[in-house]
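Below is one structure. I have some questions about it.
With one protein chain removed, the remaining protein chains of the complex are shown where they sit.
Letters A, B and C name the chains as they come in the text, with residue numbers starting at 1 for each one.
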Amino acid sequence: MIKGMRGLSFKEDLIFEKSREGAKGYSLPKLDVPKADPAKTIDKKFLREGKIGLPEVSEVDVIRHFTKISLWNYAVDYGLYPLGSCTMKYNPKINEITSSLPGFADAHPYQPYSISQGALELMYNLEKALMEITGFSRVSLHPAAGAHGELVGMMLIRRYLEDQGNPRKKVLIPDSAHGTNPASAAICGYEAVELKSNSEGMLSLSDLEAALDKDVAALMLTNPNTLGVFEKNIKKICEMVHKVGGQVYMDGANMNALMGIMKPGKSGVDVLHLNLHKTFSTPHGGGGPGSGPVAVAKHLAPYIPKPVIEKNDKGEFYLDYNPEKSIGRVRSFNSNFAILVRAYTYILSCGSDGLKESTEHAVANANYIRKKLSKYYDLPYETSTLHEIIFSDKIQEKFGVTTKDIAKRLLDLGYHPPTIYFPLIVHGALMIEPTESESKQELDGFIEAMIQIAQEAEKEPEKCTEAPHNTVVGRLDEVTAARTPILKWEPEKE
Amino acid sequence: MIKGMRGLSFKEDLIFEKSREGAKGYSLPKLDVPKADPAKTIDKKFLREGKIGLPEVSEVDVIRHFTKISLWNYAVDYGLYPLGSCTMKYNPKINEITSSLPGFADAHPYQPYSISQGALELMYNLEKALMEITGFSRVSLHPAAGAHGELVGMMLIRRYLEDQGNPRKKVLIPDSAHGTNPASAAICGYEAVELKSNSEGMLSLSDLEAALDKDVAALMLTNPNTLGVFEKNIKKICEMVHKVGGQVYMDGANMNALMGIMKPGKSGVDVLHLNLHKTFSTPHGGGGPGSGPVAVAKHLAPYIPKPVIEKNDKGEFYLDYNPEKSIGRVRSFNSNFAILVRAYTYILSCGSDGLKESTEHAVANANYIRKKLSKYYDLPYETSTLHEIIFSDKIQEKFGVTTKDIAKRLLDLGYHPPTIYFPLIVHGALMIEPTESESKQELDGFIEAMIQIAQEAEKEPEKCTEAPHNTVVGRLDEVTAARTPILKWEPEKE
Amino acid sequence: MKYLPNSGKEFDEILKEIGVGSVDELFKVIPEELRLTKPLDLPEGKSEVEVLDILRNLSDKTAGVSKYSSFLGAGAYNHYVPTTVGSLISRAEFYTAYTPYQPEVSQGTLLAMFEYQTMMCHLTGMEIANASLYDGASATAEAVLMADRIQRKKNKIVMSEGIHPEYLETVKTYLWNLPIEIVTVPLQADGSTDMNALKNAADDSTAIIMAQSPNFFGVIENIEAIAGAAKEKKILFGQIITEVYSLGMLKAPGAFGVDIVVGEAQSMGNKLNYGGPYLGFIATTDDLKRQLPGRLIGMTKDNRDQRGFVITLSTREQHIRREKATSNICTNEALCATMAAIHMSTIGEAGVKEVAEHCHSKAVYAHQALEKTGKVKFPHSGPYFNEFVVDVGKNGKDIVEKLTEKKIIAGFPLIYYYPERENQILMAFTELNTKEQIDRLAAELGGAL
Partner (left out) sequence: MKYLPNSGKEFDEILKEIGVGSVDELFKVIPEELRLTKPLDLPEGKSEVEVLDILRNLSDKTAGVSKYSSFLGAGAYNHYVPTTVGSLISRAEFYTAYTPYQPEVSQGTLLAMFEYQTMMCHLTGMEIANASLYDGASATAEAVLMADRIQRKKNKIVMSEGIHPEYLETVKTYLWNLPIEIVTVPLQADGSTDMNALKNAADDSTAIIMAQSPNFFGVIENIEAIAGAAKEKKILFGQIITEVYSLGMLKAPGAFGVDIVVGEAQSMGNKLNYGGPYLGFIATTDDLKRQLPGRLIGMTKDNRDQRGFVITLSTREQHIRREKATSNICTNEALCATMAAIHMSTIGEAGVKEVAEHCHSKAVYAHQALEKTGKVKFPHSGPYFNEFVVDVGKNGKDIVEKLTEKKIIAGFPLIYYYPERENQILMAFTELNTKEQIDRLAAELGGAL
């Protein structure tokens, strides 16, 4: 069954447009100390005068405003959200409960260790679990997202190489890599050098060989890569990079294809980041917060960001603020802790058996879609894939229907589109990652929709090129948005 | 701004249709005691064999199913819900938090008093607050809803009259009364006698006089009545009923028009029920649960249902299971406690000042609508009204547009319709109660929509008669539903 | 905190538009003498922070059973509720909607109710089930009133003394005012209803026989025999159930020809809530549907030939039928039923059976563990599902209070309702009671005796 249809929706103004002078949505306890006159201690010129410009609305206004606009979103709890690389798996409800337990939610990062043992123990245990899952020697939970993890990983490599005598200059990055890879390398002071993928969608060993020299600090490799293809030469690749004294960084955004099946740490990789908000089921929140722990081989362990969690002889947990070789701080406080609670909950729930089965289901689901849709959509790479599959719009383009049109038409039919136009090396890419969270029923609905679109592209292309029709807004003009940016609300001038 | 528009919605099967053998949405801890074989102690013929017939689905299936179908509902958190008599006011979010505090949510009704003092204190305090608000001598929190309160109220009257020597036979009920009034009287073994309203929409004193005799056990009066009209002769009415030895029962469903303004207990009334799920902001939950406390004058206090809450010398709260004259139990355990927590929270939040202001805003809002719409819709009674206003479809009917059509068209425009065809004495009634929760903005949107409908009725009546157009389902065939009732799901036979 | 969206300015505009000079004018229709001249004697409104403080404080003065080892049942059970229930029920679309009188914008509630009805039919083995009643006790009273309507000329009700005492009391209160006689039937030594006494009590003037199984004392009744006796005399038979999880193990009442199944479905996804709101249910056979109290949801089509759901058979209900309605019920327990539907969907076919198996196994284990202490007796020998009576040889209330100090709530002291059972405690076991809790119960109880 194709899900999409039309129904009742609601218009809604901006919260500023609902503002009425004197309306109030809060109340505070009466001030129980004398009201201080700030002008007594603070120079008047530093005191605010006049309006700030925040809304003045009541509680019911706030509730209705955000409730109604929330209905304009698509969400994992509505259905399949097959964004390749983004791993939009289902977010178990228990995670939301554990992460808001009062001991966690109300804990101040600087409160004494004596009253923080549970939180510290959780972080300690999570580190250990991630070490086991990835096969590495140490994990840092600091990074706030995947890209942050990449940056930290590159910093670790740089500091390590520096200690070896030379930080080097270049980082090799396959052309299929996520944009954050070169950006992270750049912030770390490296020149990003692109490596072409071969016809199998893998890193070419000969190209790699050609690129490797003493200036190479690292190779950043995603595995399975963003084509869903496992870099089967990974061991060899690591050996080659190590031979010239470089390090191998693995982007672990696709760990959902590997958990319980193989450990990157055992394939020669030196450092890896995880996206807890992908592989470990923490919700994406419309773009964050996430968490991007970094797992490292033994030689990099001394460099991880501070503070680090340790356990003393008495079994008490504490933070070591001054580990000797640490690269230093990469953020304030300890971590995106509430995200860690969710990931830890997930690991406990799934367990050893469940994590592996998740991987198996994720890969099976992706291959099922591959099988079912390859009659209708062009498959740019024939190579076997794991947890995601990339099609292109080659067939539909002939009828004037592009990837974007396919995506917009999918909205009408009630499904979130796949990741589009990424990886960049596939023209008009449609990158589909169903994850293990989808039932065959849901996949079949999506497949049916995709087939319908393939047929429409041929017979009634306008259905696609003019899509979406069902959504509260139609296709949005992104060009004008960028050309004359309106980045904040202003009352309409009449 | 009229709110309604069309947008993306989702089809969804029944949960049974999503069931797949072997799918699971739960997991239990491993059984830590030996697995007992029931056949050892229970005669086999009493043991279940084969399937129960419950769904087999996963957690994500459950979440998506109920999330998606929830989107087919209109809710107070979407906007105005002007159901007259039902008082759909906004439900403050704090109520949901306090009512799910662990000490309340996980408390067993039979747990020892020593560990239940907080819950008992809350009930005790709530009784006191409701006594103050209504002006009565005692309150019973047992009734689970308004109608239950009515029944209990009538039982109190009957038991009291019995103790006076004669339970009597008849209960007088104005024709404008809610259906629960005669139904409650009937269950209590009384004959319901209807009294006609006069041209002002009030109880006619002469008709009352004529109906009063020694067989009259009680008059059930709603005040303000369901026309929104205050029975200004209430004192006189009570005197008249009392004179023949009858009792006066007041349906307090409309207390939102009186809180902080007048106390029914001081107007001569003997017993009153409240709807906490109306006046005291507890959510309606798609039809319940509610709570319908009964407030009584002194002479009825000894009769209230058991158990009753008391406080001993040490200031400890307990339940008296055996008050001598109690009518007995009317339900299991103590009350719809979680609803009481919400109502108590609301009373604390609003306070003396807030309750009164709520009433004022509720009445002002209703009169604002009255003023704005009386040019477009027929006003069957000219009498001043308080918190609700009744129009009829007299003007629109001429164009073939009935109350039902107006209601269905309102759905398209994004507003929940008023209560329709009630009170029964108004032909094609539209009973509008905005409550105090609505801003002028929201009222203006509704008024605009109502005016548009009035115009459509004249110019394009099919827009109304064929409405709703925007909702996921169109007008439903209620006649067939009642003629050949399908009351449970059965797999389609092919 | 006031929940008034209109600012002072807007409020003034509204008054001006209405044409009144002050808000008091709006209340002129209320005679002066009745209007309050001073504010209600209640504290002033408080902020969220303060109200939360007060309520948290009260909650802290009340122990949730999850902080204890609790063996309380007696009609309200502490079961595992999956996180799906709380997560979904907190959607405003469910909890801030009204009764689905406008079906086109209420399909969510209507479908959930329809699914709930279907699940209750499957659990009980009956043909139709309504969309909820207040609670088990009042639902039982409704069942009796229903039988009285069906069996117009019969004016006697026979009730087993194995029925929950509060349900019995409630029925008595409801029937006090009506010309219906109630006859109760005692239990025999094994704890089940005395069949001879029942057969003697039930005669041609009997409208319905009511029995609970598992009964209040945990004993599984011989439903087959009671149903047989009722059928023989053309009397209706109504079975009460307070622990619906028993239906995961026991044969559905429908299989024995029970006419009305009624009771409390709190076990399905509803929290203990210090006694309410809970979920009264009633299920019956197709031919009795027009006498059923309460709301029913039916399937139908819309004018676009799509499937849809509506409130149906409402000519039974008070808003149409007034004093001739099958019940005065209006607001029911829809949200509790929705929770039950979510619960039963999540736990599902396998889960309901597995939970039942766990409950039973824990009870059997506890029975053995308590027996081993050598300090208690079991007054009833009849089969049980997850609840049984223990005679502790001393005042049960005292013993329960004593153990409460050790963080164990041993059960319900029967003395509250049965003076003759002074030394007896009713104990219930669910999947949430661990072996360790039960061992501790046996040890501490043994120690206290």
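Criterion: a residue touches a chain if its C-beta (ideal position, glycine included) is under 8 Å from a C-beta of that chain, and two chains touch if they have at least 3 such contacts.
No experiment lies behind these values; they were computed from the predicted model shown.
Engineer: Report, in label order, the displayed chains that the undisplayed chain touches.
Structural biologist: So, taking every chain into account, the missing one touches A, B, C.
Engineer: Return the single residue from B:28, B:244 or B:447 that touches the missing chain.
Structural biologist: B:28
Engineer: Tell me which residue among B:60, B:341, B:449 or B:464 touches the hidden chain in the full complex.
Structural biologist: Of the listed residues, the one touching the omitted chain is B:60.
Engineer: List the residues of subunit B that touch the chain left out of this view.
Structural biologist: 8, 20-24, 26-29, 56-61, 63, 67, 92-94, 96-97
Engineer: Spell out the interface residues on subunit C facing the chain that's missing from view.
Structural biologist: Against the missing chain, subunit C presents residues 48-49, 80, 82-83, 87, 90-91, 432.
By definition in this document, only the chains that are shown with their structure count from here on.
Engineer: Please flag the chain sitting at the greatest distance from subunit C, going by CA centroids.
Structural biologist: Greatest centre separation from subunit C goes to chain A.
Engineer: Based only on mean CA positions, could you tell me how far subunit A sits from subunit B in angstrom?
Structural biologist: Chain centres of subunit A and subunit B, defined by C-alpha means, are spaced 46 Å apart.
Engineer: Quick check: how many Å separate the C-alpha centres of subunit B and subunit C?
Structural biologist: Comparing mean C-alpha positions, subunit C is 19 Å from subunit B.
Engineer: Taking each residue of subunit A in turn, which ones touch at least two of the other chains?
Structural biologist: Residue numbers touching two or more other chains: 8, 20, 23, 58-61, 63, 67, 92-93.
Engineer: Can you list the residues of subunit C that touch 2 or more other chains?
Structural biologist: 1-6, 10, 45-46, 48, 50, 84, 86-87, 92, 105
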